[in-house]
Structure formats: C-alpha cells, structure tokens
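I have placed the structure first, in the form of structure tokens, so that the comments after it can refer back to it.
Only one protein chain is missing; all other protein chains are in place.
Per-chain numbering from 1; labels A and B assigned in written order.
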Amino acid sequence: MTADKFKLSLLPIASTVFGIFILMLIVFFSASLPIIQKEGLAIYTTNVWKAVEEGEEFYGVLSAIYGSIYTSVVAILIALPLSIGFAVFIIDYAPKKLKEPLIIATDIMAGLPTILYGIWGAFVLVPILRDYIMKPLYEHLSFIPFFSYPPITGYSYLSAGVLLAIMVTPFASAIIREAYRMIPKTYREGAYALGLTRYEATKTLLGYIKPAILAGILLAFGRAIGETVAVSLVVGNTFNIHPSLFASGYTISSLIANQFGNAFIYEYMPSALFASGLALFLIGLVVNIAGLLVLRRWRYAR
Amino acid sequence: MLARKIKEKLFLVAISVATFLTILPLFHILFSVFANGLPVLMRGGIDFVTETLAPPDSELGGIGPAIVGSFVLTFLASLIGLPIAVLTGVYAAEYPNSPIGKAVKTLLLIMMEFPTILVGLFVMNILVLPMGRYSAIAGAFALAIVMMPYVAVYTEQALKEIPFVYREGAFALGLKRAVVVFKIMMSMARKGMITGILIGIAKVAGETAPLLFTAGGSARIYFAGLDQPIGAIPLLIYTLVQQPYENYHQIAWGASLVLMLIFLAIFLPLRLSIKEVKL
Partner (left out) sequence: MLILVLALILAGCTQQSKPTETKTEQTIYSSGATFPQPQIEKWISLYENVNPNVKIEYTGKGSGGGQNDFKEGLVDFACSDPPVKEKLWRELEKMGQPLQFPIIVGAVVVVYNVPGVEELKLDGKTLADIFMGKIEYWDDPAIKDLNPNVNLPHEKIIVIHRSDSSGTTKIFTTYLCLVSGEFKEKVGSGKIVNWPVDNIGRGLGGKGNAGVVAILKQTPYSIAYIELAYALKENLKMVALRNKAGNYVKANEDTIKSAISAIKAYIPSPEEGYKEDITQFLNADGEKSYPIVAFSHVLLWKIYPKEKAKAIKDFFTWVLTEGQKSENIIEGYVGLPKDVAEISLKAVESIEGI
C-alpha cells in the first residue's frame, strides 16, 4: 500500500515533464495552423519572404530548411572522420597520461557555452576561413559548383558547417569512443593474432561498431541542426538557396532568432516562424529518435 | 608488404591529425578569449564587473547588470527546475518498468537534444505575451526546461548505481519507501546527483537562445523584479557581437572571458572529480 502511495505522489511531478512536452507540441501546432491553412505546404516548399503590413503576405522558409540541412550535413561530414579518429587515438594509441586530459578536453568542449563558439567563430574563424580557404579555392576552382560563390564577408554555409563540426565532434566522439572501448578483448586479440596491422585491425573493429557510429552521427546531426546562436553569427542570414559552400544563407534556428523580434506587426509572420520551428522540431525529433533507437538496439544486441 | 606498412604509417598520421584538429579549436578559443578579453578586463578593472553599459563608441562601462542577471536567472531556474528534475529522476529510477517510467526516460533523452531556441519560443508564447513583458521569471522558466533533462538523467543514473543490497537492507529494516529513497539512497547517490545539478547549472549559465525572447536583456538596470526584464552575460555578448562599434566588441570579449571563467570554475573541478560525463 505504501508503495502505491509513493508512486502516486511522485506521479504528478514526473508527469510534469510530459506535460511540458505535450504543451510545447500543442503550442507549436496551434501556432503554425494559421499559415498552413493560408498557404498549405508552400510555407515549406518556396523561398519567399514577403512581409507587408497591408496586403498579401507570403512566406516560404525553404531557404532556411535548405540551410539547416546543408550546414548540418557539412558538419557531420567533417565530424565523422574527426570523431572516429579521435576515438581510436584515445583508446588505442594515446599514452596513458594523455587519455584522461584528452577526454576532459572534449567534455569541456561539449559543455562550453555556445555563445563563446559564436564570438570566436564570428571574429576569428570566419576571417581565417575566408582568407586562407575560401578565397584561394574561389580563385582557382570556381568552376566547381561548391566553390562557385564569391566569398565576400566569409559568412557562409562553410563557416557554419565548420563551426558546427567543431561543436559536435566531441559529442559524437564520446559515443563512438564508448562503443569502441567496449569491444571485447578477444576480438582485438584475434585480429592481431591473424597478423593484421593496426590499421587493418582498427578497420575491422570499427566495422563491428558501425551502428554506434551511425548513432553518433545521427545524434550529432540532431544537435547541429538545433544550434542557434553560434550559427546565426556566422551563416550570413540571407534568403539564399545556393549549392556553393561559400554562399551565405539562413538556417531555421537563425531565421527564428532574427525575425521573431518584429514578427507580430505582420499578421502571418509569427505563424510562419512557428511553422518553421515546427519543421525544425520534427526533423530534430526524427533524427534523435533514430539515433537513440540505433544506439539502444545495438546496446541490447550485445 | 610495403603497401601495408605505408598504410599503417598513413593511418597513424591521419589519426593524429584528427585528434589534433578535434582538440585544437578548444585551445584556440580559450586562447582567443583570454588574449582579447584580458586587456579589456585589465583596462576596466573592477568597474567592468560592477558598472553599467556605456553608450556606443565611448568608454568601456561595465557588464554589471548582465552578471547579476545571469546569477539571478540561474538561481531561479534551479529553484524551479531542480525539484521537478530530481523527483522525475527518482521516479524513473524507482519504477523503470512502469510504462510511464520508460516513457519518461526516453522523453528526457529527447528533451536533452531539443533545440533551445524552440524552448524560448514556447515560453514566450505562454508567459511573456500573456504577462505583457519580458521577465526574469520567463527567462528562468525557459532555462529550467533546458536544465531539467540533464539533472533528471543524472539523478536516475546515480540512484541506479547504488548496489541493490542497500535497498534490500533498508526495506528489511521496515522503512517506508519514501524514507528509503529520500533519506538513504539519495544521500548515497549524493555525489552523482550533485554532479548532475552542477552540470545543469553550468549548462544553463551559458545558454543564450532560451533567453532571446524571454528575459529581454538589460544594460543599465541590475534587478528590477521577478516580472521585469533582466540581462544575462551570454545574451549581452550576442547583442554586442552584432554591433559594429569597436568598444562594444571589446566589451563582448571581456564578457566572454568572464563567462568562460565562471563556466570553467564550475565545470573543471566537477569534471576532475568524477570519471565520466554525459553531455
């Protein structure tokens, strides 16, 4: 009887978390409704930002969706080799004394206030990328679509992608490292017994933890796509859809951060922004659940 | 044979480069913040930490209101979020097999990854607009939502790690469940829980997005009341970085240094005293 009482008394509090979550969903859905009723799916499939106070407004956040996905993909393309390499280094190669400090370093990076990444990104990283990477690439290789946009200020998908990569690598690396560490010794010993070089052995072992790597990448993607402040300071904030890495653009989170301050004088803008927030939420949800599922299933399968 | 050896060497190089590239930004950031922020703090002296913001293109002024604001917000967020988070963690640990327990666990993991800007929008909708003003309480509430999953997950983990033996013993002694959990288990899980709480605090002290449309920001006023706008260091930095004035950029670096020091002061001792961190 007492057990039930305890459970019952805790239940409302535990459900608060649920409550907040459901409330968030309700708020987002209901706030997005007006624009969806007005434009249908065009809110997501077009790139228009016609903000008029007396007349026909029209909003399409395709540019932001494109930018969010583009920058996050760039981020994980960079983060993937880095986090795998880092994980392998720590487990297999690092001298004992280095292991702990390296892990602590990445933990600091994972928890560091994102605004610090933002200010560093805007004042330090962007000029470096612009002058040493973007300008030379544009001068010589601009026939390649990825390099075809003139890098003027340096605020671009590339800058955002690199900054995001720096931010999510520690995170992905932790997951991969954990999985890599837990591979039973027998597998390692077996590989070396067969005469494989370290490189080949590592390749085999990594193949063994593929699901964990996938999970790490998915969760890193989820984190990258939701990042706001750091990205909005380096991505350029223009309604662009361009294949070049050097083009500036928008991401959903930076669109919201930029435009929400003046949204309410326009009849449909708040709704448009909530709708884009909803899109962000759904993408993030799908990716994170996928990542968690892959991780959970892999952990239980062992 | 040679090919394999070469691949081997190349691999080692690749791995080392990867490690270097992963860690380098941290040191570069730390260095940049120090190099740019320290001169500002030296010039400003103690005034930098206590005074209010100067007009554009003039002297430094200070970031006093932002610092006070950050502390107030973090404190309030903890007040709101910690009890709920801890108790939720307890529930998840005590009843891991109940449908709600399982769902809560998954939900917490999802909420940890939730874009924080959306949390800010949500709180704006339900608190700021009805109240008719940006407020400390709205900002704190948004931060509390961001903080809760971390603290809850850590609490749950810490409780789970206590060997079953102690629970059995406590029950065997005839103690009620509530007493068992709160008095016995939580004091044993104290270290893990405090870790979680401090991680949560360190995280929200550095958050910007949840505050963008809730706290309002304040450059001249330290603390006007719970239902009035309030500043915060990350928010201030975000605003200043986007201005072109040189003195504002310097203030931003100085504020960044202050923020970084606060963060490291909480995070480093914490991290050094435990074995593993889940972020």
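The rule is short, and it goes like this: contacts are C-beta pairs under 8 Å (C-beta built on N, C-alpha and C of every residue); 3 or more make two chains touch, one makes a residue touch a chain.
Bear in mind the structure is a predicted one, so any value in this text is a computation, not a measurement.
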item	value
Identified contact with the non-displayed chain, of B:16, B:98 or B:228	B:228
Residue among A:13, A:48, A:183 or A:293 touching the omitted chain	A:48
Listed residues A:263, A:280 or A:295, member touching the removed chain	A:263
Residue numbers in subunit A that touch the chain omitted from display	48-54, 149-150, 152-153, 236-240, 242, 247-248, 258-259, 261-266
Interface residues of subunit B (partner: the chain not displayed)	50, 55-57, 64-65, 67-68, 71-72, 74-75, 128-129, 132-134, 216-224, 228-229, 242-245
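The definition used in the following text is that only the chains that are shown with their structure count from here on.
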item	value
Whole-Å gap separating subunit A and subunit B, where each centre is the average of the chain's CA atoms	18
Interfacial residue positions of subunit A with respect to subunit B in the complex	2-3, 6-7, 9-11, 13-18, 20-21, 23-24, 27-28, 31, 81-86, 88-90, 93-94, 102, 104-120, 122-124, 166, 169-171, 173-174, 197-200, 202, 219, 222-223, 225-229, 233, 253, 256-257, 260-261, 273-274, 277, 280-281, 284-285, 288-289, 292
Residue ranges of subunit B touching subunit A (in the complex, touch as defined)	4-5, 7-8, 10-12, 14-19, 21-23, 25-26, 28-29, 32-33, 36, 83-84, 87-88, 90-92, 94-95, 98, 100-101, 103-104, 106-111, 113-119, 121-122, 124-126, 145, 148-149, 152, 176-178, 181, 199, 202-203, 205-209, 212-213, 234, 237-238, 241-242, 249, 252-253, 256, 259-260, 263-264, 267-268, 271-272, 277, 279
